[in-house]
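Below are the structure tokens for one structure; questions will follow.
All protein chains of the complex are present and in place, except for one that has been dropped.
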Amino acid sequence: MPVLISPAEREYIINGVDHNIRADGRGRLDYRQIVIETGLIPQASGSARCRLGEGTDVLVGVNVEVGQVDMEGDDEVIRERKSKRGRVICNVECSPIASQQFAGRGAEDFNNELTQTLDRVLNGPQGGLNLEKLCIIPGAECWVVNIDALILDYAGNLLDMVFITTRAALHNTKVPKTIITKTEDGLEFDFSDDMEDAERIEGWENVPIAVTLSKIGSRHIVDATPLEELTVDARLLVAVNKNGKICGVQKGGSGSIEPSLLNEMIQTGGTIGQHVIQKLDEQLEREEKETSKKIVRNESVGKLGFFAAI
Amino acid sequence: MDRRRIPGPEASVKPIIERADDEDTQHVAPLKTIDDIRQDGRSLDKIRKAWLAPGIITQANGSAYIEFQGTKVACAVYGPRATKISAFSGKGSLNCEIKFAPFSCQKRRSPQRDPQEKELSHLLFEALAPAVRLDLLPKSTIDVFVTILQNDGNGSCLAASITAASVALADAGIEMLDQVAACSACYIDDEIWIDCTLREEEHAQGSLVLSYMSSLNEITHMLQSGEISVSGTIRTIEQCTEACSKIYSIMGNCLLESVRRKLEKDNTLGGLNKKEG
């Protein structure tokens, strides 16, 4: 992960972006190639791994477990609402494999930042998941969705990849079926261990993804490489869902953005985001079809897992 | 177990507030009336009354205290002072820390820093960094410490912290490109409410905090959560920049007043003739 950039390199990148030709030949709004694979971790409720170009590698595992309902809040109406919902807990970690800077406690602040960003978008109604469906016994027990993201390699555009991989992992996530029985003591529940009975988590298609727009000079680009990230003075993360609605905006970096440019970036983010979701969904569907075909033909469904660059 | 503080019980909870059955929904006041007047008498697009005073912390190089009715925030700036970072840097470093006082929120907060405070500190840094001339202060560090004494809306706390920090930096005489004014807004039932209280925020589907430099017409920071259309976001940004401009003029007036008072005091002590204006 480069930390320094020379003024000549900086000039080169800024000029290139201005002329719509970046160092690797892409246009300003072009993504690198994304390779996705889901279902690689059998012991998780859902998992996915994404690789961007020849760099960024993100692995997301989703685990669904039983937990307590969150009943915090002073307003009774709010507490009522919360008592009938499940919960989502996010955690992002940068593995030291990705960069030497992440060894020991170096990544602590960075992890916290990424976790808070992921949590802000996914926790809440804009997160897409049907939290009401995840409630088992109102006011007592509910399903807690633990989303753990692990960054295995770093080549720029981390947050976008984390969101895309999370969406893919949630597509893959199955929640065990719960059976609620009424006893004299109240309600009791049981869930079957059989994975065949598990249902796909509801609302995964509404989960938003993020598009990070980086302002270089007076233009903005999508999917920055590490060197480009060093020339960026301001970044805008736009979280978009399938319907083109904005689910979160966060500005980062130490530069400022003019309001009209900000509006333009949000609009671009919205359009690009929808486009990416469409492509992602097509890929996920294709993969699922392939997998079910293999199962039908009684072939082994081998996941490539830790594959070489394709 | 925190051995450096007086220990309390292992765990404590807030008692559940229960209204008597006959009170019911009659006493739960609605958030706004039919004419779009909120509980405190404001319309949807008005910010709360602000009270701003720079220079309240005499020990610090610069300070400010701000009150947006229910939200009370104090900020102190120390610097530029020698940095502890051994590596040379051509730019100064800006170190921001936000802390909620233990009694500031509905539930008592631990005196130790939690992830939310760390994140807010980072957001404060991102909002101020574009405005401060750090390139004029190599090998130095500017410390900005914010204590939130009363929390009446998470968005308004962050906005008040950014505003107070900006005034405190000016009070400390640190060169900046422009003052940063910040303002928060919420979406409730597809309507945009500016500067929400805690109660209003609980009912919101989304929120936005915007930091804006009025003279330069640049947005230094924006944070939005919740689902809204692109046009809705753009409209909210417009309304927030307007509100920020109002806050900006309040900040300017307060700083001028404080400088005027300082000059008067100095003149009186020196025994010179009183300066006009």
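Labels for the chains are A and B, by order of writing; each one numbers its residues from 1.
Note that contacts are C-beta pairs under 8 Å (C-beta built on N, C-alpha and C of every residue); 3 or more make two chains touch, one makes a residue touch a chain.
In this section, contacts and distances are computed from a predicted model.
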UniProt name of the unshown chain, from "SKP1-like protein", "Aspartate--tRNA ligase, cytoplasmic", "Trafficking protein particle complex subunit" or "Ribosomal RNA-processing protein 43"? "Ribosomal RNA-processing protein 43"
Counting the whole assembly, list the visible chains that the omitted chain makes contact with. B
The one of B:S43, B:Q106, B:S231 or B:N267 in touch with the missing chain is B:Q106
In the full complex, which of B:A74, B:I162 or B:I192 touches the chain missing from this view? B:A74
Tell me, which residues in chain B touch the chain that this view leaves out? 4-20, 56-60, 70, 72, 74-76, 78, 81, 97, 99, 101-106, 108, 111, 143, 145-147, 149-152, 269
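Keep this in mind: only the chains that are shown with their structure count from here on.
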Centre-of-Cα separation between chain B and chain A, whole angstrom: 30
Listed in rising order, the residues of chain A that touch chain B in the complex are 72-78, 109, 112-113, 115-116, 120-121, 124-126, 234, 236, 241, 244-259, 262-263, 266-267, 270
If you look only at chain B, which of its residues touch chain A in the complex? 17, 19, 28, 106-107, 115-116, 118-119, 122, 126, 129-131, 199, 202-203, 205-206, 208, 213, 216-230, 232-234, 237-238, 241
